[in-house]
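Can you keep this structure in mind? I'll have questions shortly.
With one protein chain removed, the remaining protein chains of the complex are shown where they sit.
Moving on, here comes chain A:
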Amino acid sequence: MTTTVETGKSAVSHSSPGAAAPGPRRTGRLRRGSLPYLLLLPALALELLVHLVPMVIGITMSFKELTQFYLRDWGAAPWSGIGNYRVSVDFDAPVGRALLHSFLVTCGFTVLSVGLCWLIGTAAAICMQDAFRGRGLLRALFLVPYALPVYAAVITWVFMFQHDNGLVNHVLHDQLHLTGKPSFWLIGDNSFVALLVVSVWKGWPFAFLIVMAGLQTIPRELYEAAALDGAGVWQQIRRITLPSLRSVNQVLVLVLFLWTFNDFNTPYVMFGKAAPEAADLISVHIYQASFVTWNFGTGSAMSVLLLLFLLVVTGVYLALTSRGRRAADA
């Protein structure tokens, strides 16, 4: 740490050779010059500690055969090369096949959840654009799911989804008679629907919030001019609102995608350690692969693969959307 301070000091002194100030004043300026870097140091150290070190350890673990036999002294676990990765992506074997299944379920789930979150959030934001009585109240109300603690919110949903005395079955079956018999929501195939409902319920207020902020930047005159030209509401939305929201949507969809794809809390609180096949999201699957089989090497390898996948998707997405935007701007 001291070395960095010294280097910083000398670098600054060399970079200002033209300064003819006497000694004391010069060092004072130097100190001030290096101070910002010094003040950044704690943040940098923390960033290393909190983010990078665990990541490096995780990546290291993925190359080791870290099973229960080496837990106590995991430095001594033998290196397995790319063995863990080979197991993870061998789709003819059970482990790889299960991972692939989980990956596909997660992809489907993410597309649906992000799509619905965006659709509902944008629709609500556009409806809330014009002032009317009670708009503030509604806006606040819409944000409640986003503000609630995840665990408390999801456990409430679990109660509502219960087969015997849950609210959902009470409404759908007992009152509306939509189903022939009470459905199971927390086990079996319906669990996918239940998970999707909770995820959208939890995620759309964020989309609503961001789109609402984006709408504030669109000048009112555009709409007025369009109305004068005879454009209806749909045309205004299609030709003015959506194109103006393009950059907002670019970030919004990316963030929603990353959050949803990685979401651990919702499925874990809903289904516990053994998620039903239909709702076997990848984050819980990886957790299971490491903590249930006590094979932390394979679990880490799967995590690294997930990280790579998300990096690639993010990179391609940003490249495509940015190019599209540049073309549109030009």
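What to note about this one:
One rule holds for everything that comes next: a contact is a pair of C-beta atoms (placed from the backbone, for glycine too) under 8 Å apart; a residue touches a chain by one contact, two chains touch by 3 or more; residues count from 1.
Here is the rule we use: contacts and distances are computed from a predicted model.
The complex includes a chain that is not drawn, and of the options "RNA polymerase subunit sigma-24", "STAS domain-containing protein", "Sugar ABC transporter substrate-binding protein" or "Dimethylamine monooxygenase subunit DmmA family protein" the UniProt name matching it is "Sugar ABC transporter substrate-binding protein".
Within the complete assembly, A:Leu186 is the residue of A:Val154, A:Val168 or A:Leu186 that touches the hidden chain. Residues of chain A in contact with the chain left out of this view: 1-2, 5, 28, 31-32, 34-35, 38-39, 41-42, 44-46, 48-49, 53, 67-69, 71-74, 93-95, 98, 162-164, 182, 184, 186-189, 272-274, 276-277, 288, 291-295.
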